[in-house]
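Missing here is one protein chain; the remaining ones are kept as they sit in the complex.
In this document, chain identifiers A and B correspond to the written order of the chains, with residue numbering beginning at 1 in each.
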Amino acid sequence: MPKDALKGRDFIAITDVSRRELEALFETADYMQKHVKGGTDALKGRILCTLFFEPSTRTRLSFETAMLRLGGGVTGFADPSASRTVTGESLADTVRMADSYGNAIVLRHRIEGAARLASQVAQVPIINAGDGTQHHPTQTLTDLYTIRKEFGTVDGTSIAILGDLKHTRSASSLCLGLTHFKDVSLFLVSPEQLRTKDEVKDLMKAARLNFVETDDVEKVIPQVDALYVTRVQKERITPEEYEKARGSYIITAKMLKRAKDKMIVMHHLPRIEEIPLEVDYTRHARYFEQAANGLPVRMSLLSHLVE
Amino acid sequence: MPKDALKGRDFIAITDVSRRELEALFETADYMQKHVKGGTDALKGRILCTLFFEPSTRTRLSFETAMLRLGGGVTGFADPSASRTVTGESLADTVRMADSYGNAIVLRHRIEGAARLASQVAQVPIINAGDGTQHHPTQTLTDLYTIRKEFGTVDGTSIAILGDLKHTRSASSLCLGLTHFKDVSLFLVSPEQLRTKDEVKDLMKAARLNFVETDDVEKVIPQVDALYVTRVQKERITPEEYEKARGSYIITAKMLKRAKDKMIVMHHLPRIEEIPLEVDYTRHARYFEQAANGLPVRMSLLSHLVE
Partner (left out) sequence: MPKDALKGRDFIAITDVSRRELEALFETADYMQKHVKGGTDALKGRILCTLFFEPSTRTRLSFETAMLRLGGGVTGFADPSASRTVTGESLADTVRMADSYGNAIVLRHRIEGAARLASQVAQVPIINAGDGTQHHPTQTLTDLYTIRKEFGTVDGTSIAILGDLKHTRSASSLCLGLTHFKDVSLFLVSPEQLRTKDEVKDLMKAARLNFVETDDVEKVIPQVDALYVTRVQKERITPEEYEKARGSYIITAKMLKRAKDKMIVMHHLPRIEEIPLEVDYTRHARYFEQAANGLPVRMSLLSHLVE
């Protein structure tokens, strides 16, 4: 595939790219690994506008670092409060401004569909750094890249996603990301009230991705290659449910004793209490590597999309 | 005029430069148009300090982008809350710090005269990114450039400025900017209580700029080449005045039907409700182009001022 196929494109959902394009992105990420501490001049003279209507230090810093490592420049805002004057302004007008200044726009927003709307207004590529509860495609790209690095491929792996599957955009976005691959077994482990949304399940069914919903994490752990942990927030469920869920959704080193030898524990970070520090010292912990993978993956993406 | 005439100078008010210097700035802005998406190395190794004591995302991002496109670097703060530790400090001390670090300082401040004070303290050029209620010279440079681009020259044009002419610094600053040009007809359209300040009117009279004050926007629209819209804020006038003003100071597509064919609608943005979305689709809307012009204009200014 010529690199040009992605040039100038938006990246709003992980399903916006084909399997072949995904593989091209992964291969460029492999190449970028060599440049994560040094940098290149690939995007010299180009500017990335980072519009974070919702703050996210990790995602923003990884994008900024990626752009700087490619020799480009960065401007934008980190936080809606630091851009009070645009709060009354429509999203479209703010995006038009950034469109006239930058060569690409990274957008994060609380509202579902914000990035898609932005892409209809802007000429330059829009990259969705998370919007609403379903899409966070660069996180998913990083997650899939991490699994691929560990097992050679995502095809044929067995994955569990754990926690608040209803509200966590990284979880829904990973579900969608897995539809690109063959023979994946997916376990969706959550309290009853926090199950994956129907629209996401419908898309998985349409793509013939096999998934099982359960609330029994203990039973799932021995069966999977990767355990993707997200947090269950107290305020999202009833106190009784929470007490019941709490024990199951904190992954201890003891629980991991029954895991496969090569099973990896993933997390989009920041974690609070759902993965205790003791797990960091097990052979399963892969969330710090996963976070580090965000850099070459975003370097790859920017180098493909930005003109 | 040799480029050097502006080198090292401050830019506090639009009247700080001569007509010839204005034209030189516009010509360089024309040239910079070619570099707005690519960039040059003109200011490589130079650093711009952005001190935004009052937040302004648009102005800040356009300055940062301009400096980065010229190959320079940027540091500073976007917001007084992000610089809590300097709040107790005098403006002069903060400016002295930036003076010793950067090659030029961009300053925005709520207080009238803040930029002038800064220029008395600093060795490096101070650029006023808006202070008090009268001066916003880089906005005015952009506005004048937009009119010139549309009509070939600002001389001889007929301009209306509409809205809160008392408190809107872009409005007062444009009045001052128009004193540089010949045969301009200026209509100042506002509610009685929000008229242009006497000191601004005195300066226009001294420069023999003809202006008419009115509150009848309907009558003015057919006569002008450019309609510059600003917002009337509810809290600034009495409820009765507001109800009366509201209808007149929201510019609808219908009102524009009686405008000249080539009349342009301008706005310093962000807009809230004073220009409805429907106007975006008329042939008159020029506010997005105006915003985009802020980039080559600021690239021009920085390239002239910074040593």
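What we mean here is this: a contact is a pair of C-beta atoms (placed from the backbone, for glycine too) under 8 Å apart; a residue touches a chain by one contact, two chains touch by 3 or more.
Here the structure is a predicted model, which is why all the values come from computation and not from measurement.
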### Query
For the full complex, which residue in B:93, B:183, B:202 or B:216 touches the chain that was left out?
B:93
### Options B:63, B:77 or B:287, residue touching the unrepresented chain
B:77
### Task
Quickly run down the residues of subunit A that touch the omitted chain.
36-39, 55-58, 61-62, 64-65, 68-69, 74, 78-79, 81-82, 269-272, 288, 291-292, 295
### Query
In terms of residues, what is the contact footprint of the unshown chain on subunit B?
44-47, 49, 73, 75-77, 81-86, 88-89, 93-94, 96-98, 100-103
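Throughout what follows, only the chains that are shown with their structure count from here on.
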### Message
Since subunit A and subunit B are copies of the same chain sequence, what is the angle of the rotation superposing the Cα atoms of one on the other, rounded to the nearest 5°?
### Response
120
### Task
Report, in whole Å, the distance between the mean C-alpha point of subunit A and the mean C-alpha point of subunit B.
40
